[in-house]
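Omission of a single protein chain aside, the complex is shown with its protein chains in their original locations.
What follows is chain A.
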Amino acid sequence: MKLPSRKLPIAAIMATSIAAVVPTASLSDGHAPSLSHTTVLTGLDNPWDMAFLSDGTMFFTEKCLGLSVKLPDGDVNKLLGMVDTSDYASTADDLFCEGQAGMMGVAVDPEFDDNRFLYVYSTSSMTAPGTNRLMRFTVNEDLSGVADRTDLIDSVPYKPEASDQPFGGPGAHNGGRVRFGPDGYLYLTTGDIHGAEVPQSPTLLGGKVIRIDRDGNAAEGNNAPDGFDPRIYTYGHRNVQGIAFHPETGQAITAEHGPWHSDEITALVPGGNGGWDPRPNMAGRGECPDGYCGYEPVQMEALDPEERAAYMPMTDFVTYPDAMPPAWDNNGLSQGTSSAVFLTGDHWGAWNGRMAVGLMGIGFGGTPVGQRIDLIHMAEDGLSVHDVMEMPLPMGSGRFRSLVQGPDGALYAAIDEGDIFRIMAE
């Protein structure tokens, strides 16, 4: 298919901010870097994720608009629009947004130079009542369009109707991050869609981490329990929006948003259970609003997070003694933990090898909003953390939706408000 070039003048959306250097808090070894930042893009509509080519080309998604790419010369090509968009090279009318759902994660194939494959996760109306789909596209040579859509996964559940929960509108809890691991497999994180049966279901693909090859086949060694969909790598998750890979061990580590308590950082093991099970009439619980206990016992009122965790644990070790233990639970608080990436390179000084975790921020029941980027020093076995500190930001804070390390070694951070920042260390 021949696609027209749709270049936009980058000046319209690119900020020309001057880098401001902010000394960071010193660590004990005295090698913390100094940070500066520039604003790469601004005025976007809920930027959700980014993926880079080695020359700095940056693909990015906007939740309700679609997929675009920023070229090294600064131009932006609008590649794939969602329904009701008009200025993209091509449009997929089944792709739509609702609440938290829409176009989310994007990943570049490690062999992109040869196969031109790009992967995008989005909500689709192709089949009722809607699903979340992982799609593969071929990007054309001049980066002006995508073609050859192949839906690798077409049945990740979507929440079509509102329910009696906080944030209970349609479209809740889709997960959404797409990343290639160092093992060459594609990882997709999903969410529980406020569906009590979903996370522990052996067949429903919500509340899971899925691991497949570039054609959509189950990865070898997923080790899902008997009767499970073989594409499932781990299950029993609530809403995983972050996944990163330990730079030394290669282990996949998720960042997961907790239910009014306990955001979790968890090192995954094949076939592992995250221990999230919000079903009623089990684990000491009775009936729950609209059959979902995820915010109980009092979903609309403040309550000590410890009491919440005792009633509706993020990881239920009583019911599932072999559940994967979180390495970090954000001091028992839920503040919208979203994305994660390991910082690598000598320019990061003492932070080389730390996992950067973006928190969108949410203040409920006395919990501070907490919009920030945390730097987590993971233990090598993934079972605990050595240290957690807040990155002293060189720019204002925001709802940090996506963190990606670019090929230049800088940390790229997208906030829902519409900015993508480049954070440099020296």
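Of note:
As a working rule, a residue touches a chain if its C-beta (ideal position, glycine included) is under 8 Å from a C-beta of that chain, and two chains touch if they have at least 3 such contacts; residues count from 1.
Simple rule for what comes next: contacts and distances are computed from a predicted model.
Its UniProt record calls the unshown chain "Cbb3-type cytochrome c oxidase subunit III", which is the correct pick from "Sugar ABC transporter permease", "YfiR family protein", "AMP-binding protein" or "Cbb3-type cytochrome c oxidase subunit III".
Screening A:Gly258, A:Pro326 or A:Gly361 for touch with the missing chain picks out A:Gly361.
Touching the missing chain, out of A:Met126, A:Ala302, A:Val318 or A:Leu383, is residue A:Ala302.
Here the missing chain is touched by one residue of A:Gly105, A:Gly168, A:Gly236 or A:Pro305, and it is A:Gly168. From the options A:Gln100, A:Ser144 or A:Thr234, the residue with contact to the chain not on display is A:Gln100. Although one chain is not displayed, its contacts with chain A can still be listed: residues 46, 63, 99-100, 162, 165-169, 171-172, 295, 299-300, 302, 360-365, 369, 371, 399, 401, 416-418.
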